[in-house]
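Every protein chain of the complex appears in place save one, which is left out.
In order of appearance the chains are A and B, and numbering begins at 1 in each one.
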Amino acid sequence: MAATTAPTRAPAPAPVTRSPGVVRAWRIMTLVAVLAIAAVMLLPLVWMVATSFKPEADIVKFPPSLLPDQVTLQHYLDVWDRIPFARLYVNTIIFAGGVTLISLLLDSMCAYALARLAFPGRNLVFVAILVMLMLPFQVTLIPLYDLLVGLGWTNSLQGLIIPRATNAFGIFFLRQFLLSLPRDLEEAARIDGASEFRIYRTIIMPLAAPALLTLGLFHFMYNWNDLLWPLIVNQDQARQTLPAGLALFMGQHVVEYGILMAASVLALIPVVLFFLVIQRRFVEGIATTGIRG
Amino acid sequence: MALRRALAVLAVASMLVLAGCAGRGQESGGESSSGPVTLKFWNGFTGPDRPAVEEIVKRFNDSQDQVTIQMEIMPWDVFFTKLLPSLTSGTGPDIAAMDTAQIPQYAAKKALKPLDDYYTKEGTEADKLIPAAVEGAAFEGVKYSVPMNFTTLLLYWNKGMFKEAGLDPEKPPANWQEFADYAKKLTKDTNGDGKPEQYGLAIADHATIPMWPILFWQGGGAVVSEDGKTAMLGDPATIEAASYWVDLVRNDKIAPIGLGGADADKLFQSKKAAMEIVGPWMTTGFKDAGIDFGLAMPPAGPKAEVTLGTSVGFTVNARADQAKTDGAYEFFKFWNSKESQVYWSVNSGFPPNRTDIQASELAENPYVAAFGEPADKSRFYLINVQEFQKVNDTLFVPALQRVLNGKASVQDAFPKADADIQAVLDGS
Partner (left out) sequence: MSTATQVPAPPTAPPPPRRPGRARGRLARRQALAAWGFMLPSLVVLAIFVVYPMTQALYLSFTEYNVIQAARWVGLANYEKLLSDPAFRNALVNTLYYAAVTTPVSVGLALGLALLLNRRLPLRGFLRTSVFLPVVLSLAIVAIAWSFLLDPNIGLLSYWLSKVGIVSEQGWLRDPNLAMPAVMLVGIWKNVGFYMVMYLAGLQSIPRELHEAASIDGAGAWRRFRRITWPLLANQTMLITILAAIATLQAFDQIFVMTRGGPFFQTETVVMMIYRVGFQEFAFGYASAISWVLVLLIFGLSMGQLAYFRKRTVTY
């Protein structure tokens, strides 16, 4: 990110000198505060994981307890028998991964035009794209489904991925980021006659790496967790994604909590891993998006 | 510039053309074919029922090669969301299973095929089906479904908690007087903070298999008359029955307010409630929780001894041709055959759909027979009502919730809801 003009990172301002006792008291208080906040944020996740290790009969009981009295791995084993977990994983990777990769490409190209190129009608296009985010999907679902039927695209990979191949939020997000890059980056290359695509590919996109990673995570996690869309488009059990598989443990009257939580934990892992890996660059990505409002 | 304008015109023009295609609705059609048939079958049997459903479908497919059932299971919410646009687009299921309460909505719009001939045809053994279940399959005199499952609701009572409260653990309440008395005795607020630690009854008012309507019926009232034409929520009998129980809940706190079906089940399962009126699906959970429970007919009310009958039925897409319909009939026959029904009952916990299966054949699952027994004393909820969701979810349940939460009295809220319901019934 050497080309940006963002100032050096600013750690906390130097504290006024205090007595060591007060300093220690502050440290302990902040530690307590940190743990308290983390506890609130993580409580449902901890409950999920704990429940996945409890025998089913122990899950609904009074008085309730967070940790299992008896730890069982049975749910994690049963998951693989009850649903075709491996295939669901593969399908979901293909779906979420496919949408993410294609969307990053299309979103970034569109954002590049909106942020770095001058042309008449630029604002109009941008506003039109934004308005697309304001209509709830409940209302466009049926016309969209009819359209897919008309195209013969139900129960197909293209029907699943292409309607999501570009995303108004992604375009907006990347546009904001690209706006914050210095104006003169590509001028020299333009004067030298380089094609816009070359500029996009060799100059701008490498600088956009943090934002692309960030957006990639958003697209990935949104589609990874999406229940309704894949279920609506797909007709074969063989094509189903993880959320659809998980939903099979939620009966109309009886929810199989233990195995549901075990399956959810297993389904969570890729997204959490993705996040942990890109955490650092992620913060950079969102940062510069905000600076030029 | 010119290019931009041309593109804009093209875009608008094509959108107008395509917009005209919106709201097509049902198209006629359907191919006819001979030879092996593949039928798409959708249902919402997720959860612990799924293995049993899958097994029977597999057995059917394996047993012959003329008809193949291709099944898709998804949660009921998604099922109905997906069903709606697919019914008319040709991508829908040939067989859709749904609660009989949902059928009138689709039948009235001509999306489902009348199945009367299944019941008169030779060889389907339709005469062996439980009459109560068959009654539930009818809308305005025409049968639109074949029973897939059927059950009544029974009173569960926790024998251990009865004993602790000084009640005879083998004697469930037999009438409303006892029901109310026992419930009061079984409600305990030991620390005096106004919130009972133990409730006498778990009764759900929303997101549940209907429980309150049973109380109305027993008092001689109802939400809607059996022919689906007259709202009865404002009738004196309904109001009296409702007031009786609402007072017990609000003043004597025999049950928590605001339970959904799953909440009520969990309350009984965690031994915080001593009684619940619910279906067979909880027997395994309750047993595994170590509860020694008994099953009985819900206590008789002053006007009737009746419980809820509820059924999921197979429906056939109106666009299915003769070959597909015949294939479907074969499947229904197989599903409701003696062998399949014994397997189904024992493994799902639902009583069999047939009248000719002895309790001894179901010995593997000791509770199953009990749920089938009161079939003759069961009623369907909102039968013959075309707009089930509007009447129940939008008008009845909120009125009941308002009353239970003390926002309105039964005398005020129910007649008003009655008028609204009547308007809906008249309009459809």
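Definition applied: a contact is a pair of C-beta atoms (placed from the backbone, for glycine too) under 8 Å apart; a residue touches a chain by one contact, two chains touch by 3 or more.
Nothing here was measured: the structure is a model prediction, and the numbers come from that model.
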Chains in view touching the one left out: A, B
Which residue of A:57, A:94, A:165 or A:189 touches the chain not shown here: A:165
Of A:37, A:71, A:90 or A:238, the one touching the omitted chain in the full complex: A:37
Given B:55, B:263, B:288 or B:361, the one touching the chain that is not displayed: B:263
Absent-chain interface as seen on subunit B, which is shown: 3-4, 11, 15, 18-19, 22-26, 80-81, 84-85, 87-88, 105-106, 109-111, 193-195, 206-207, 256-259, 263, 266-267, 270, 272, 387, 389-390, 393-394, 397-399, 401-402, 405, 407
In subunit A, positions touching the absent partner: 6-14, 16, 27, 30-31, 33-35, 37-38, 40-45, 47-48, 60-66, 106-107, 109-110, 112-114, 116-120, 122-123, 125-127, 129-136, 138-140, 142-144, 146-147, 162-163, 165-166, 168-169, 171-173, 175-176, 179, 183, 187, 190-191, 195-197, 200, 217-218, 221-222, 225, 227, 243, 246-247, 255, 257, 260-261, 264, 267-268, 271-272, 275-276, 279, 282-284, 286-293
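As a working rule, only the chains that are shown with their structure count from here on.
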Rounded Å distance between subunit A and subunit B, as computed from the means of their C-alpha atoms: 37
Complex interface listing, subunit B residues touching subunit A: 1, 4, 21-22, 24, 40, 44-50, 71-76, 78, 81-82, 84-86, 89-91, 209, 261-262, 265-266, 269-272, 279, 281-282, 285, 288-290
Subunit A residues within the subunit B interface of the complex: 56-57, 60-62, 120-121, 141-143, 145-146, 149-150, 154-155, 227-228, 231-232, 235-237, 244, 247-256
